[in-house]
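Note that one protein chain is taken out, while the other chains of the complex remain in position.
Let's turn to chain A:
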Amino acid sequence: MTEISPPKGRGALARREARLAWGLLLPTITIVALVVIIPLLAIFWISVKPVKLGDLRPAETRLRVSLRDRGDVPQLEYRVTNPSRTAELYGAGFTDTLPEGVTLTGELPQGCALSGQTMTCDFGTLAPGYNERFRIDAQIAGDPKAAEQAVRDGAPVVRGAADNVLTNSTFTLENFRKLFDSGEFWSVFGVTVFYTVFGTLGALVVGLFAAMLLNKSFKGQGILRGLYLFPYVAPVIAVAFTWITLFDPFSGSANALLVQMGVSQGAINFFGQKPLALIMVTLFEVWRYFPLSFLFILARMQSIDTDMYEAADMDGASPFQKFWYLSLPQLLGILSVLFLLRFIWTFNKFDDIFLLTGGNAGTRTLTVNVYEQAFAVSNIGAGAAVAVVVFGCLLIFSAFFFRMISREEGL
């Protein structure tokens, strides 16, 4: 007798569903892996490599061919150079086809062989800075000018390249050592923390204020809500340059206004002075991102049950008490999630500071430092090392975040 029991394991339907799910996910996973996971791994790889911006294109053998009358005999000249001052070129050589009507009469240089009109040379390894001219006597049948042109237009195949620093097996911890040794790192880190903490908190508090203003229906509420979102929706480059124009020390309206009102004596260089620039950049962050927190908080506020407030009214709670004991606890979830997400995103922010100050006047954050090291100092390896630090911080933050979010589900 067979016993009746619920089916064990995964049935055919479940397996089919899983297969379909993987099928649907596959394109997305592939593309995200290609552009997110691989670059992330690449960053770790590059950060332990001594790579400079110039190393992205490894040095190659350079060859110039010319045919010219030197004295009374026409000579064919091959000029072979190694453009790099530091790297050796391996397997250097070339293959060239001489045009019709040109025959070589002179002695061929070492390593070269001529078969028919095809000239093949192999020089093996070229030392750094190698620069040699090989001249061979030639005879020209027909128009010399045409032959010269034909030689110049020829397309010789050139061989030989340096080791690519990106793929060879030299590793170094120099990038990290330099990063942490220079006193600069901790000041950059401090600036990042200031910018992130105050930018996030500011945007949150201002957003909360704006949300409370708009959390009642009146005529024009929709218009105001749309208006207050402008800073977030406009392209960052447009608003950043507007701020620069507005606070320009010479032709900016803000300065003119402050001088007229007697608040300041002379022009203030808002984005060029040491502590002020950082404050301005943080204010910009608050200004640009308060709409976002305001939108989220408003959405949450409108979903709070009104019964509670009615009950509080019956009990005689004052407006401040209602805010403190009813609204705020209800909003705590969204506020903390917003805080963490915005914290991470402010930490990652690059464009805003880059456009406003370029990282000058004490506003260089870690992300700006990545760019600065990689492109301004042309040290890709050092930039990658900073990027690794940024990524490490991100991992720590997101560990916090996921702990948090599993408590506050939703969002």
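The rule is short, and it goes like this: a residue touches a chain if its C-beta (ideal position, glycine included) is under 8 Å from a C-beta of that chain, and two chains touch if they have at least 3 such contacts; residues count from 1.
We adopt the following convention: contacts and distances are computed from a predicted model.
K.L.:
One chain of this complex is not shown here; going by its UniProt record, which of these names is it: "ABC transporter permease", "Carbamoyl phosphate synthase large chain", "NADH-quinone oxidoreductase subunit M" or "Sarcosine oxidase subunit alpha"?
P.N.:
From the listed options "ABC transporter permease", "Carbamoyl phosphate synthase large chain", "NADH-quinone oxidoreductase subunit M" or "Sarcosine oxidase subunit alpha", the omitted chain resolves to "ABC transporter permease".
K.L.:
With the missing chain put back, one of A:292, A:335 or A:361 would touch it. Which one?
P.N.:
Final answer for the missing-chain contact: A:292.
K.L.:
What chain A residues would touch the chain not displayed?
P.N.:
14, 17-18, 20-22, 24-25, 27-29, 31-32, 34-36, 38-40, 42-43, 46, 56-57, 166, 209-210, 212-213, 222, 224-239, 241-243, 245-246, 248, 250-253, 255-257, 260-262, 287-289, 292, 295-296, 299, 318-321, 338, 341-342, 344-345, 347-351, 354-355, 367, 370-371, 374, 380, 383-384, 387, 390-391, 394, 397-398, 401-402, 411
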